[in-house]
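Every protein chain of the complex appears in place save one, which is left out.
Right, subunit A next:
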């Protein structure tokens, strides 16, 4: 099971300063019981229900649904656009974090505060705003379309929405790491005759890679399942720009619970597997760099 940490908080449960105090404070039993009961009731039992339902379909049934061309296309579009958007965010998010941490310019604090907008702005609002902005008549879409580049109602539009949704994950994970990189290392590299480009590329960025990868993973995980901001700009043409979560709702409206469940299970399994790979990669990177 992969852990998807909240981007705003460091992982918990690792090394502790005061590991010796064993159950000194009261309330262990009560808080354990309450936490497990509530977790089970709201999250675990309902989620397990999906897998129980899916197991009722059997492998053959699941496989038949997964290999339907429309389902396959939707899964490809969801994972493809989420990967593309996360990759784009990994680059641009790191650039934004760099600029916010290292440079001083007017309006820096405003931009810094604005990074969290996608966390706060409801996805449906983001969806209709991005559609109006990047549509044929929009402030930006107009120019892009004049240049022969159509964004809204294409997979590119989906990617734009996912870039919006995923941006804060990368910036907020990379920012603190970048702020803590040691200036001494850069000075040492410079004293030893390294050019600035070399110093940044070989000294600064390697300490940041694990954080960038973590941000990438979070942005990807959020993007695969994203619904509200995407459905407006996607155009939702089957086989072309129809995402997997939308196909689930379509199947539900047709009372095709088996189809909806099969797609949901495919999404859960695929994203868990991918996150596991990314987490392992990240752990290995962090270990090789002596931890970040």
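Methods note: a residue touches a chain if its C-beta (ideal position, glycine included) is under 8 Å from a C-beta of that chain, and two chains touch if they have at least 3 such contacts; residues count from 1.
As a working rule, contacts and distances are computed from a predicted model.
**Q** Looking at UniProt, which of "Sulfate transport system permease protein", "2-oxoglutarate synthase", "2-oxoisovalerate oxidoreductase, beta subunit" or "ABC transporter ATP-binding protein" names the chain that isn't shown?
**A** Going by UniProt, the chain not displayed is called "Sulfate transport system permease protein".
**Q** Which residue from A:163, A:213 or A:234 sits in contact with the chain not drawn here?
**A** Touches the omitted chain: A:163.
**Q** For the chain not shown, which residue from A:96, A:152, A:208 or A:234 touches it across the whole complex?
**A** A:96
**Q** In the complete complex, which positions of subunit A touch the hidden chain?
**A** So the residues of subunit A touching the missing chain come out as 1-6, 8-14, 16-19, 21-28, 30-32, 34-35, 38-39, 42-44, 46-47, 49-50, 53, 92, 95-96, 98-109, 111, 113-126, 128-130, 132-133, 138-140, 160, 163-164, 167, 172, 176, 179-183, 186-187, 190-191, 196, 199-200, 218, 221-222, 224-228, 232, 244-246, 248-249, 252, 255, 257, 260-261, 264, 267-268, 271-272, 275.
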